[in-house]
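Sharing a structure, written as C-alpha cells. Questions coming.
Removed: one protein chain of the complex. Kept in place: all other protein chains.
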Amino acid sequence: MSPRAAAALRRCAQSPRVIVAAIILIAAIAVALFAPFLAPHSPQDQDLINTLLPPMWAVGGDPSYPLGTDTLGRCILSRLIYGARVALYVAFVAATGAMLLGAALALLASYFGGWVDWIVSRMVDIWMAFPPVVLALILLVGMGAGVNKVILAIVLIDWTRFCRVIRSEGIVVMKRDYIAAARLSSFTNLQIMLKELLPAVSPLLITLLSLEMGIAVIVEAIMSFVGLSVEPDVAAWGVMIADARQTMNQAPWGVIFPVFAIFLLVLAFNLMGDGLRRALDTRLLISRGAA
Amino acid sequence: MMDRRSLIARGAGLSALAALGVPRDALAQAAAKGQLTLAYPADVPTWDPNARSLAAVQSLYKTVFDQPLTQNPDISPKPALITKWGYVDDKGLSLGVDLRDDVVFHDGTPMTAADFRYSFFERPRAPVPEGGRRLDTSFLWRRVKDIEVVSPTRAIIHFSEPMPSAVAWFYFLCSYVVPKAYVERVGVDEFARKPIGSGPYKLVEYQQGARIVLEAHDKYWGGKPAIPRVTIELVRDPTARVAAIESRRVDVSIDVPIREAQRLGAISGLTSSIDAITDITLLQITKNGGFADDRVRLAAHHAINKEAISKAFFAGAATPIAVPAAKGTPGYPLNFDFPFSEEKAIALLKEVGHGPQNPINIKFSSTNGAFPSDFEVARAIVAMWKKVGINAELETVEPSTYQERLRAKTLPEATVFSWGNTSADPEMYGGYLLDPKSIFSAMKSDDLGPIFAALLVETNEEKRIAGYRAAHQFAAEKGYTIPLYQTVKTIVSQNGVNIVKYANGWTLPQTYSQKS
Amino acid sequence: MTRIALQLLLRRLLLAIPILLCVSALVFVILRLLPADPIAMSLPPGATPEDVERLKRDFGLDRSIPAQYFIWLGKLLTGDLGTSIFFRRGVGELVSRALPATIELVAAGLTLGVILGVAGGLAMFAKRGTAAEQAIDLSTTGLMAIPEFLWAILLILFLGVAFPLLPFIGRLDPAVTLPPTITGFLLLDSLLSGRWDALRSALAHLVLPSLALAIGLAPLVMRVLRSSLLETILEDYITQARLRGIGERRILIGHALKNAALPTISLIGVQGGFMFGGTVLVEMIFAYPGLGNLMVDAVRNHDLPVIQAVALIYCVLVLAINAIVDVIYLAANPKLRAAS
Partner (left out) sequence: MTVVLEAKGLAVSTTAGGRTVDVLRNIDLSLAPGRVLGLVGESGAGKSMIGRVIARNLPGAFSVSRGALHFDGRDLLTISDRDRLALLGRDIAFIPQEPLTALNPTLTIAQQFGEHLERLGVPRGERRARIVSALAEVRLRDPQTLLDRYPFQLSGGMCQRVLIAMAFAGRPKLIVADEPTTALDVSTQAHIVQIIRRMQRDTGTALLFITHDLRLAAHVCDEIMVLYAGDMIERGPARSIINNPRHPYTRALLAANPALSGPRLRLASLPDQMPAISAFADLPGCRFAPRCPVRDPACAAGGFEPLSLGDGHIARCAPGCLSGETQAIAPTALAPWPVARSDAPVLQVDNLSKRYGGGRTLFGAETPGVNAVLPMSLSVRPGEFVGVVGESGSGKSTLARLVMGLEPPTSGAIRIDGKDVTKDAPQARVIRLDALQMVFQDPQSALNPRRPVQSLVTQAMESPRRRADAVTRLSRAKALLTETGLAPEMLDRYPAQLSGGQKQRVNIARALCVTPRLLVADEIVSGLDVSVQAQILNLLLDLREARDIGLLFISHDLAVVRYLCARVIVMQNGAVVEEGVTEEVFAAPQHPYTRALLAAVPPDDVDQPWPVEAA
C-alpha cells in the first residue's frame, strides 16, 4: 500500500466521524443480516386486536411489542429491523449503480474529451434541468412502483452527481503529466483509464458513494411517502412513515422510530462521507439535493 | 438532531416573525363576524358544474349552483328548483317538471325553463370544440331527445328511450342549472372563471387548489344561509387537515383519518363525527385465474371478516354490506346477509381441492392512498384469505392503470375499489358495477346482462327497485361481487358550529349555523 | 458587463432549446411506458366504451408516440400546452395560476436559505478551530440527514400545532380577501394594491414552507462558504493584504468574501434547481397551490398533458434559475467577464 493510502487509512481510522459512522453502519448491517433472528415477530404479522400499541415502557405497552404496533397491529420493532434490509439494499445497490454509470461516463468524457465529452456533458445538462423529485415522479409513473424500480430510478437520476464531479476531477487529472507519461509508455486507452485515471479519482468516488447512499435512503423514503416505492409485502421505513403519518398525533412513535432510523442511517452515511472527504483530502463540494 | 443553540436561535427568529402579528386574533375576529372556515380535501376541476362528474366535489358545486332536486339529510329526495315532476305519457318517455318561479341567479336574473332546457339539452348537445372538452352531461343525458318549454315554469323532457333513473340523476352528479343568458354572453371560459348560479352562495374569490370564498346569496329562494361568509380551504393532505382543526385555524375539517377524528373528538372544544355514508367499498372481482370457479369467489367472500376490518380501521363505523349497495338504500335486499364464516370458506375451497395447506394462488391489487385505508384493508384481507387457503399476491395499482386493465379485461382476480353514490339509486350501484355492458364493471358475467338491460328501462319504480334488490342478491350469491363496507365520513368541527350531517356524505355549509 | 451578460443569456437560451426538446421527448417516452388509461378515470357513469374511444381520439392518445409527440410539440410552438384530461381545461390556464405561487415559494426559500447559510457560514468561519465550529459542523450534518418533507411535517407539528405561531395552510388567511390580480404574484399584487393585510398574511404563510425548503439549503451553503473562506484565506493576496496592515474584518469582508462567494454562488445555482423539486412535497403538505400540487394531482390522475407540461415548466424554471445565477456569477467574477 502506498504511504499515501496508508496515511489516508490511518486518518480515516482516527476520524471520530468515520468511527461513529462505522459503528452505526456495522450495527445496521448486522441488524439487516440477522433480521430473522432479531425480530420478535414477522414484519407482516397483523394483530388487529393490538393495534397502535405504545412502546413497552409507556402506559399500555406490551412487552411482546417492544416498540409498539402500527395500525394493523404489526410489530414496529420487527418492521424497523426488516426495514433496515430494504434501506441498506436500496442504499448499496442504487448508489453503486449510480456510481458505475456516472463514473464510467465521466471517465470516458474526461479521458477522450472532444465530442465524447460534449455528448456526456450535454446529457448531464439535460438531466440537471430536471429537479430530481420531479424526474423520480415521472420515472415511477412510467415504470410503476417497486423496490427495484426505485433503485433504477435513483440510478437513472443520480448518475449525474457522480458524472459531474468525477468528470471535472478527471479533467484536472488528465492535465497531469503522468497521464502523458503513461501514453508515452505505450499504454492502451483502457489501461490509462483504469490504471492511472481511475485510481486518481477513486478517493472522490468513495466519498461520493458514501454520500449517495444517504441520498438513496432519503429518496426511497420520499417515494414511499408519495406511495410509489416498495412492494406491498415489504417492510420499509418510508412506508412505515407514510402509514403512521395518518395517526401521527395519536401514535407518534409510529413516525418517530422510522424517522429516527432514517435519520441515523443517513447521518451515518453523511458522517462517513464527510470523514472520508477530510481523510482522503478530496476537495469536493457536497451537494445533496436529491431530496 | 439539532443542538440546543440552533434550536433556540431558530425559535427566536420565528417568534420574531410571529410577532409580526400573524393571525390568532384575526381568526377570532373572523369567527365573531359570522365567518366559517372549512378545510376540504378536494378542489373543483372547473367551475363549470356540467363539465365533470366528480362525487368528491359535488358539495362545492352545490354551494354555488342548484340542482333540479336535492336530498334531505336522510337522502330522501327533496324538491329544489323542481317542485313537481311526473311522466306525462305511459311509456316513460316524457317527463314533465314544474319549476319554482322565485329563483334568481346571482346576477339578479330569474331562472326559467329556458335555463333548464339550456342546461340539460342545449349544452350537452352543443358541438364539441376540438380537444375533447365535452361536457359530462352529454354522456349522462344522452337519452334526452328534446326539452319542451311549456312556460317559464314548466318543461317537458322527451327521452329517446326510457330513463327511469332521470329523477335520481336530478340530484346526482353534473345536474346543475346554469344561467343561459350569462353563459352565452360571456362564453364558457369566462363562465368557468366567474361562475354564476342560483345557489345559496356567490363565489367571491377562488384560488385554484387553495381556497374558495363564498358569500351568502341574499335572494336565495331557500332563504339566506345562516352563515354569511364561508371560506373553504382546500387542503389535500389529511395530516394538514388535522393540524388545521387542531390549531383552530379552521372551524370544520372534512375527511380526517378515523383515528385522528376519534382523538380530536376527545379534545375539549371540538366535536367529531364518524359515520358510514352511501359510498361503498368493495372488491372488484373477475373470473380470471384462480377466481374462475364460483366456489373460490364465494369462499373468498366468506373468509373476509368485515366487522373486524371496520373495527380495525374505521372505529367500527364502516357498516359491513352483503351486496354492492349501502344498507337502507332502496336497492339493498331486505333480510339478506352474507355471513363471515371461515368454515364455509374452507369447505368451499376443499370442494375445489384447496385448503390452508394447499392454498390457491390469486393476484390481488389495491390502490394505495386513493381511498381511506385502502391498502391497509387489502393487507388485512390478504391475511384473512391466507387462513382459509387463498394465497393472494398483493400489488399496488394506480387508478389510471386500474382503468386501463379494466377496459383491457386484464384485471387480477380481485381489486379493492371504492364507489361513490350520493343519490343512493340502485342503478348507480349494481347498474354500473355489475352490468357487463357498463364500463365500470369488472365482472363480465353473461347471466347478468339481460337482468340489467331490462332494469335500465323499467319505468315502474316499484318493479325497478325490487328488480335491483333481486339482482344484487343474485350477484352476491353467485359470487359475482365481494362488497365490503360502507365508506366512512369524518367531520371534525369546533363546538361553536352546528353541523348537518348528510347520509350521502355531502358537506353543505348552507345548512350549517353558528351557536351564539 | 450588460453586453456580456446578454451574450451569456443568449447562449443559455440557445442551449436551452435543445435541452428542452430532449427533456420533453424523454418525458413523453417515459410517461407512455406504463399501460394506463387516464381517460376512463374521468368519465361519468353512463359513458360507453365507444365514448372512451372517442375521447381517446380527441386527446390524440390513439396515435403512435412519435406522432403524439410532434403534435404536442407543434401545439407547444403556438403556445398551446394542451388540454388536461382530468380538468378538461387548458393546461396553460392551470399552470399560469400555479406558477407564480411556486416561484414565490422558491424565491422565499432561496432567500431564507441563503441568509441562514451565509450567516452560519460566517459564524463557522469566525469560530474556526473551536469546539463551537465542530458543534455547528456536526449539527449541519445532522440537519442534512432529514429530508425536506419531514421538515415540513415537523415544522407544522412544532410551530403550527404545538406552538401555533405561524399559519401552514395555503397562502392567505381565511379572513383576508385576495388582492386584485395584477402580476399574479401574491406578494407583489398585495404590495402594488397597498393591501398590507394581505401582504402580511401572505408573508406569514410563506414562512413555514420556505423554511422547510431553506433548512435543506442552508447547511450546504454554510459548509461551502466556510470551506471556500478557509481556502481563500490562505491565498497570497490575503497574506499580502495582511502585510499591508489591513485589519482582519476588512480582509474578510472586502477581500475574502467576494472570492469565496463564487463557489457558493454556483452551489446555489445547482441547489436552486433542486429546490423546485423540493417544492413538490412541501407544497403538498402545506396545501400550497403551486406547480407541485398540480404535479401531484396530475400524477395521481395520470393526467398526461399536465404532467408533460408541468415537467417542462420545471425544466424551464431550473434553466432560468441557472441563467440568473450565471449572470450573478458573472457579475461577481471579473475573470469570467474578461474571458468572454
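We call the chains A, B and C, going by the order they appear; numbering starts again at 1 in every chain.
As a convention for this text, a residue touches a chain if its C-beta (ideal position, glycine included) is under 8 Å from a C-beta of that chain, and two chains touch if they have at least 3 such contacts.
Note that the coordinates shown come from a computational prediction; the quantities given were computed from them, not determined experimentally.
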| item | value |
| --- | --- |
| Shown chains that the omitted chain touches within the full complex | A, C |
| Candidates C:Ser96, C:Thr181 or C:Thr239 - the one touching the absent chain | C:Thr239 |
| Contacts of chain C with the absent chain, listed as residue ranges | 14, 235-237, 239-247, 254-255, 258-259, 332-335, 338 |
| Chain not shown, touching residues in chain A | 2-5, 176-178, 180-188, 191, 195-196, 199-200 |
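Here, only the chains that are shown with their structure count from here on.
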| item | value |
| --- | --- |
| Approximate Å spacing (C-alpha centroids) for the pair chain A, chain B | 42 |
| Length of the line joining the C-alpha centres of chain A and chain C, rounded to whole Å | 24 |
| Where chain A touches two or more other chains, by residue | 141, 144, 245, 248-249, 263 |
| Residues of chain B touching at least two other chains | 1, 239, 246, 398, 401 |
| Chain C contact footprint on chain A (complex, rising order) | 122, 125-126, 128-135, 137-139, 141-144, 214, 218, 221-222, 225-226, 241, 245, 248-249, 255, 259, 262-264, 266-267, 270-271, 274, 285-291 |
| Interface residues, chain C side, partner chain A - complex | 15, 18-20, 22-23, 26-27, 29-34, 141-142, 144-150, 153, 157, 161, 216, 220, 223-224, 227, 263, 267, 270-271, 273-278, 280-281, 295-296, 299, 302, 307, 310-311, 314-315, 318-319 |
| Complex contacts: residues of chain A adjacent to chain B | 44, 46, 48, 51-52, 71-73, 141, 144-145, 227, 231-233, 242-243, 245-251, 263 |
